[in-house]
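Provided herewith is a single structure, encoded as structure tokens, for subsequent inquiry.
Here the complex is missing a single protein chain, while all its other protein chains stay put.
Order of writing sets the labels: A and B. Residues in every chain begin at 1.
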Amino acid sequence: MLHIVNKSPSERNTLDSCLRMAKKGSTILLIEDGVYGATKGGVAENKLKAAMADIKVYALWPDLEARGMQDSVIDGIEQVDYNGFVDLVAADKNVQSWL
Amino acid sequence: MKFGILVNEGPYTHQAADTAYQFAKAVLEKGHEVHRVFFYHDGVNNASKLTEPPQDDRHIVNRWSKLAEEHGLDLVVCVAAGLRRGLVDVNLAPGFRISGLGQLVETGIQADRTVTFGD
Partner (left out) sequence: MTESTGGIDMDEDSSGTIKKFAFVNRKAPYGTIYALESLEVVLISAAFDQDVSLVFADDGVYELKKGQATKSVGMKNFSPTYRALEGYDIEKIFVEKESLDARGLTADDLVVPVEVLTSDEIATLLDEQDVVLSF
């Protein structure tokens, strides 16, 4: 299952909720303000790194770049563009946006 | 593969309206099909032809209309959400149509994936 998170982890609990209710083996894509969660030194860094043992994490690079955060992405988080976003949605059986 | 797209936020206020558009464009570029784009909540405001952003800004409404014209997209505005917010036939931009919420459920049934963009 693909989980899409678009909220900054320093403002909302969305990423926490997603991590709590995402099955092992699922995928998370961080978009919009959600990409702040993918950056080094942010509030989500440690929990995201821990989750990455069981969950594959991606971030949308157009959103990272728009926010000037393209050079501080946590190692192991793969970056995709909008085409890659489409591929991720297609690859999993279902998708949920954590609004 | 057939994609359904749900847009729940208005233009300019929330990036969801932009991401939904970029996603729809990528779906089409990759040779997939967009089954329908459904506009709900404040997302109905993406369909207002009265929208006039500053000249140096993107025109979110016209962008959807153009994509619909080029690819025959089905852009559906929820009637109930539209009525609540004053989005009706008289201010509906080209390429959009107004219909019931059943169209959203139908997209969920008929599309292979339904992706939501919102806040």
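Simple rule for what comes next: contacts are C-beta pairs under 8 Å (C-beta built on N, C-alpha and C of every residue); 3 or more make two chains touch, one makes a residue touch a chain.
Since the structure is predicted, the reported quantities are computational estimates derived from the model, not experimental observations.
Participant: If the hidden chain were put back, which of A:22, A:38, A:57 or A:74 would touch it?
Facilitator: A:22
Participant: What chain A residues would touch the chain not displayed?
Facilitator: 1, 13, 17, 20-23, 26, 93-99
Participant: Tell me which stretches of chain B touch the chain missing from the display.
Facilitator: 6, 8, 40-41, 78-81, 83, 99-106, 108-110, 114, 116, 118
Please note the rule applied: only the chains that are shown with their structure count from here on.
Participant: Centroid from C-alpha atoms only, then distance chain A to chain B, rounded to Å. What do you get?
Facilitator: Those two chain centres are 24 Å apart.
Participant: Across the complex, what residues on chain B touch chain A?
Facilitator: 1, 3, 8, 15-16, 19, 22-23, 25-27, 29-30, 32, 112-119
Participant: Which residues of chain A touch chain B in their complex?
Facilitator: Its residues touching chain B are 4, 6, 31-33, 62, 81-83, 85-87, 89-90, 94-95, 97, 99.
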